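What follows is part of the complex, with its chains left where they were.
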Amino acid sequence: MIVLSRKISFAAAHRYYQKSFSEEENERVFGRCYTPHGHGHNYVLEVSVQGEVDPQTGMVINLVDLDTILKEVVDPLDHHHLNFDVPAFVELVPTTENIAWHCFSEIKKRLPKGVTLHRARLYESDDLWADYYGP
Amino acid sequence: MIVLSRKISFAAAHRYYQKSFSEEENERVFGRCYTPHGHGHNYVLEVSVQGEVDPQTGMVINLVDLDTILKEVVDPLDHHHLNFDVPAFVELVPTTENIAWHCFSEIKKRLPKGVTLHRARLYESDDLWADYYGP
């Protein structure tokens, strides 16, 4: 089994806020991440796909195709404020876990036949990251 | 000459916006960085101080003292939106250059006697940074 992985980064702002919580509850649960205007990160997304290696090209997937998909998924996040600009995060708190899930779903539906999405790993910083392996 | 350097990081949101510019001019000059709600970064600040090495302690400055200063300077930036939450950036565009200058000024006035601030280096990402050496 061959798993090919590709890394791409994007810069975004976010804030942790659950509207069904009171202000005190938001503060207690989210601490420094519950800020009115948000803060931001250089996110790093690592995408791992799995498949057969084509005997002629030696590739699981053509990197040009994979990069096109990643750009489509990452562009709506890059240089944006997730809570305001990205529909998926208007209701959902943009935690590392949820952004990993979001990227997984968006990439999975774009992959060509024969290529499986093994994992989406999202780094919020170099000391915090989440892996989503699919449902 | 010994120069001692210390690295500290913080996460913040910012947007590039010059109110004396028209909207078209902001867009033309600042491109993707001119976003209404901003985006963000994991900023890294590297501070270099210079001085004599104390023959008994072997130190230019006690690291506990340097870390206290850095925390004082970085805390008002960390987990904040620079344009909204930091007075210095209400008027001034929070570019890498200007944040480096801001950190330099804030650290310089806190250093103990005999220790000189050689440089403040600010990374917006691992492929973009600014060095300020003072006036």
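Order of writing sets the chain letters: A and B. Residues in each chain are counted from 1.
Just so we're on the same page, a residue touches a chain if its C-beta (ideal position, glycine included) is under 8 Å from a C-beta of that chain, and two chains touch if they have at least 3 such contacts.
Computed from a predicted structure; not experimentally measured.
Every protein chain here shares one sequence; 2 sit in place, and the complete assembly counts 6 copies in total.
Methods note: only the chains that are shown with their structure count from here on.
Each chain gets a centre from the mean of its Cα atoms; for chain A and chain B, those two points are 28 Å apart. Here chain B touches chain A in the complex through residues 9, 11-14, 32-33, 35-42, 78-81, 83-85, 125-126, going by the rule given at the top.
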